[in-house]
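A single protein chain has been omitted; all remaining protein chains appear in their positions.
As written, the chains take the letters A, B and C, and residue 1 is the first residue of each chain.
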Amino acid sequence: MDNASPSLLDHPVPTEITGAGSPAVGRFAGLVGGFVLRLLIFCFVIVLCAMLSRMMPGDTLQVMLSTDLARGLGTGEAQQLQETMGLGGGIASQVWAYLSRLLAGDLGYSIPHAAPVLQLLLTALPWTGLLILGAMPVFLIGGALAGIEAGQLPGGSVDRWVTPVVTMLASLPPFTGAVLLLLVFGILWPVLPTGGAEPLFPAMDQLGRAVGVLRHAILPMLALALHELARFYFLARAETLNLAQRDFIVNARARGISPWRLRWAYIGRSLIPACLSRLSDTLTGLVSAVFFVEIVFSYPGTGYLIYSAILDRDYDLLQGAVVFMAGVVLLMNWLVDGLSGHLARRG
Amino acid sequence: MQLASRRNLLFAAVILLCLAIWLAEAVGWLEYHSSRAVLAPPGLGHWLGTNEIGQDVLIGLILATPTTLTLAMTTAVVTVSLAVGAASLVVFGGPFLSALMLRCVDVLQVVPTMLLLLLVAALVSPGFTALFLLLVLTGWSDDVRVAAAVLRREALRENVQYARVMGAGWFYCWRWHLFAALRPLLGALMVQNIRQAALKSAGLAFLGLTDPRLLTWGSMMQSAMDQLYTGAWMWLLLPPAALLSLLLHTTLKLGDRRLRSGAVLGPVF
Amino acid sequence: MIRVDHLCLWHGPRTIFRDVSFEVPKGQTLALLGASGSGKTSLARLLLGVLPGRHVKTADQNGDGFRWSGRAEVLGVDMLEAPLAEQRKLRRTDLSLIVQALSDALNPHQTVFQHVAELLPHSRRRTSLALALCKRFNIPERILHRYPATLSGGEIQRVLTALALARDPQVLILDEPTAALDHGNRALAVAALSAGQAQRSQLLITHDFDLAAQMADRMVILHDKQLVDRGPAVEMLMQPGGRAVVHRTRATTQRGIAPLVPGPEPLPTSPSGLVIQRLSHQQTGTLVLRDISAAVRPGRCLAIFGPSGGGKSTLARLLCGYERLQTGRILWRARDEAQPRICHPQELALVSQHPHRAMARHMSVRDVLSDAMRLCRRIGRAGHDVDIAGLMQRVDLPHSGAFLSRRAADLSGGEAQRLTIARALVSRPRCMIADEPTASLDSDTRDTILKLFRRLMAQEQLALIVFTHDPKVAEALGHDIRFLSEGQLRLSPSGVAA
Partner (left out) sequence: AAAGLALGAAQYFGLGAEALMAAEPDRQRPLVITDSKGDRGMLAPYVHRKNGIAYLYTSYIFDTLVSQDADGNSVPGLARTWTRSQDGLSYALELQRDAKWHDGTPVTADDVAFTLRYMAEHPYVFGSVKALAGIEIEGVHDLRIHIKRAEYGLVEGLFSAIPILPRHIYEGVKDPFRFATPEAAVGSGPYRLAAYDKAQGRYRLEATEDHPLGRPRFDQIWIVKMGPDAALQAMSAGEVDVISYLPPDRLPEALDAGFAVETSPSDHVLRLGFNHRGQFQKKELRQAIAYAVDRSALLEIAFPGVAELAETGYFQPGSKWQSDEATEGYAYDPAQARDLLLAAGWTQNSAGRWQTQGEEIRLRLLTDGREVKPARVIAEQLEAFGFAVDLRVMEVAALRSLVADGDYDLTLFSSSTLGDPGNIRRRVFGRGWNSDRFPADPKMAGLIKAQAVAQGQAERQEILARFQHLYAENLPSYMLVNPLMATVFNDKLSAPFMPGGVAIGIPSALHKSIFLE
């Protein structure tokens, strides 16, 4: 075979084929199809929640007037109030009315808060967004890093020390971390503000104000991150246990790849599908975790808003939150599903 | 071999312990009642102190152990099985089933859990079974995507392709090829779900879904929450938390046993 | 330079080698030869400090995992005991390895280009440097931005070579650097490796005597857990009676495995056996196979040669149903001139080019085989008479309990390759598709395997398709030889279509 001509070596096969049969086009079509499907699910969820929330025992007005200081309304009066508040009629007609308003772009009006839902959400979201965005890198990177560290060497020193600490953290109820943080950094060793999103007397300049806002956000962010950290830690650890034995890691070490690059580009990238999936289903959990943090730190945000919307039977507000959450989560799931299918093919 | 038998021994010991506790409770050796010694710190009278209504924490811990273990383990096992089953459908089930499954997960994820729980609370009669069902119902969808992400990668490996070509069904592949690869992940998911079950069950009492007197480590911690600023949390919160984390840790370690016996890793990085 | 002093290695209760001492001064290349499974790869890893395990002072027979004693100095650093940071620094700058197992050698989430670029220092010229490097090692541009999962064996090998030489190391350890390369690429690789040889110390681990003769100044042989022969390469290969000569003669003369000459009798127009009709295949828009047609009769062998990246593995995977058939048909004709029927992939068996990839990481050797048996029993393909010990003997693997319970992922390259062959045998296939079945075998075991194939063809009427770069394999097995290049099956390496 010594006469194999060099011209034979490695000729590219340049023929490009395009058309409907091409997998790229198929994948694209799949993505679009997925999007349409999710749009349908989105609508379904909205209708579903609109009905479910009205099927819960109690209604807005009853809950609103449940204080024993309020006088009892006569039936006529109550009926009249129901009507003017848009709570009259059966479930079907209420849902229908809501949906037609929604289609017209109106998210509705919160009766207990006496404010348009959109405005309520928009004033609260930035704060929650700040907390979540601030906490995300901490628990994502912190959790994943610690998990990677422990998973590389099960039974090693990192695993021996960090895993018990994280399991202990994971064993505490969600409130606890926040309260303990507050006690330690706010009261025993008062270096950080303990409540609110801004100082009582905020600085007058933009920079000073931003610093104030950030300082106030640190503890809540940490509390939120602490709450989520364990999930990502366990996940990253489990995945790393598998990965660390694979040859490409050993080879990378043999090539002298720097440890940080190894963690990020080698192990970390392989964790992306799992972590992203985890993130997508953590998102709703995060919003409820924010609730605790908001309570402990008297922080503004959507957590308490949504929680109380359920207890207050504040249908429109609850719906508004669902519309928003559903939008974000479904969009995220769409990306995650596409991405994880794509990444899985790499092996 | 040796490991497996040691594990069985552990299980047997735990089950025996639970039986013993139940027996002791039935006979009336362990009495758990309120007293006027409220929030007494640990001492000779009460080794682990008393709680906010004067109940002995140590006895509470002992009594809570069987319930918590049963509840947490059963829910975790069932939830993880459901989640992994659903993830298998997503990965192997063909486009239709897969889409259907994922959409179910989407819906469950997006509809506020509180809403579902409140509705169900109005319908079911509270109790252990209801609690178990609710925990499973609200828990399984969380892990589907994660399991699917890992499963998808593992299912594309050549050994699975080999088994498929040789006519193996997905169940076979699962049993012999995928399970071991997923084992650490399953351990992690179990830990997650045990934690959820232990902590969430206490919260569900406030929606009328259980009797708030149902004694679990979670409910003990929940009622310790009000004492976070008094210092009583030291003996109210920490002991059940320590027990729970012991449980989590054991589960986690059981998850990676198999893996370690294969190869011993050396210094890394 | 490398200096190894009284190095011993144990795994579990087993001694892998003991008292290994050698020295590779600057500017020299030392060839290390030895049977498959004798611990060469482990030695290489040990020298790089990436073998998981621990250093022990004295030989203790019990303990688990790898244990070693002795000294292994690279450029004055004791890789067995130096601090991790120092070892790492050395690996980053002056010490490189070309690894053997190709299947999982690269980060699945980095493109080829990213792999190359990450080794180069940050600078504006990084991109152009990386591109130049790729060009030097004949890495075609079309694969630069692909992820490793889609690369062919030869392509991975070239990338690995490029990675090892990217930083111009002073010490280079080569573990089967050319096993997956075709002739032309091999020549290029040898040239590249020889280029800076004078500035480097090289340790060449190989089964390939030609390569050793071509590149090495000196040669050592690892035999029976010890280094037995050592000396200047050329002398050793000439020295009458020396072990190297014996090996070399064996390797070249193919004791008793005479080349097969295509039989004189004319082929029937519709021969029985496996019939491949007009297969075409495209991968992400590239046509990898074009209109392939071929036939293999029972008891005959079709050897397919081809340059790296020619589409051999793709064809093998297609035939065995690992890849969805896009156009064309794969048929089986029971008798000459009979109506062919669709051939079910279960009737075929694949010996994968990447044996480690083909087996579940968590399974033990026994599990791998019993898994195959279970599967075969389910579809009623295998007789119950297959026993594990017999199978292991046929492929020249030990069948001790200790070996059977070793994890498949821990096997050496050669052992894994033979295990996949054993697994393929379990199902008693009508036709076996072997993709580089002997690439990581030493000459003795290679002969065993070749004999095994010949016997199967003769006794069990096995139809065999072998994809290979190794002319000796093709000569020994091929009743019929074809060339697969540019996605087309040809009768000759030049461009005349078959």
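Quick note on the criterion: contacts are C-beta pairs under 8 Å (C-beta built on N, C-alpha and C of every residue); 3 or more make two chains touch, one makes a residue touch a chain.
Everything quoted here is computed from the prediction, not taken from an experiment.
Using the touch definition from the header, name the shown chains in contact with the chain that isn't displayed.
By the stated touch criterion, the chain not on view contacts A, B.
In the complete assembly, which of B:11, B:29, B:47 or B:229 touches the absent chain?
Of the candidates B:11, B:29, B:47 or B:229, B:229 is in touch with the missing chain.
Would you write out the residues of chain A that touch the absent chain, in ascending order?
56-59, 62-74, 77, 80-81, 84-85, 109, 111-115, 119-120, 122-127, 129-130, 133-134, 182-183, 186-187, 190, 193-198, 200-202, 204, 206, 209-210, 213-214, 217, 295-298, 300-301, 311, 313
Given the full complex, what residues of chain B touch the hidden partner chain?
Interface residues of chain B facing the absent chain: 33-36, 38, 52-54, 118, 121-122, 126, 205-208, 211-213, 223, 229-230.
One rule holds in what follows: only the chains that are shown with their structure count from here on.
Counting only C-beta pairs in contact, which chains form the busiest pair?
A-B
Measuring between Cα centroids, what's the chain most distant from chain B?
Using the mean of the C-alpha atoms as each chain's centre, the farthest one from chain B is C.
Between chain A and chain B, what distance separates the C-alpha centroids? Give it in angstrom.
Taking the mean C-alpha position of each chain, the two centres sit 22 Å apart.
How many angstrom lie between the centres of chain B and chain C, each centre taken as the mean Cα position?
Here chain B and chain C have centroids separated by 46 Å.
Mind pulling the residue numbers of chain A that touch at least two other chains?
245, 253, 259, 343, 345, 347
Please set out, as single numbers or ranges, the residues of chain C touching at least two other chains.
As it turns out, chain C has residues touching two or more other chains at 88, 361, 409.
Going by the contact rule at the top, pick out the chain A residues touching chain C in the complex.
Listed in rising order, the residues are 1-6, 8-18, 22-24, 245-248, 250-259, 261, 265-266, 269-270, 272, 343, 345-347.
Flag every residue of chain C that touches chain B in the complex, lowest number first.
Residues 51-54, 64-66, 84, 88, 320-322, 345-346, 350, 352, 354, 357-363, 371-372, 374-376, 378-379, 407, 409-410, 427 of chain C touch chain B in their complex.
Which stretch or stretches of chain A touch chain B in the complex?
37-38, 41, 44-45, 48-49, 52-53, 55-57, 151-156, 163-164, 167-168, 170-176, 179-180, 183, 230-231, 234-235, 237-239, 241-242, 244-245, 253, 259, 262, 273-274, 276-278, 280-281, 284-285, 288, 306-307, 310, 318, 321-322, 325-326, 329-330, 333, 336-337, 340-341, 343-345, 347
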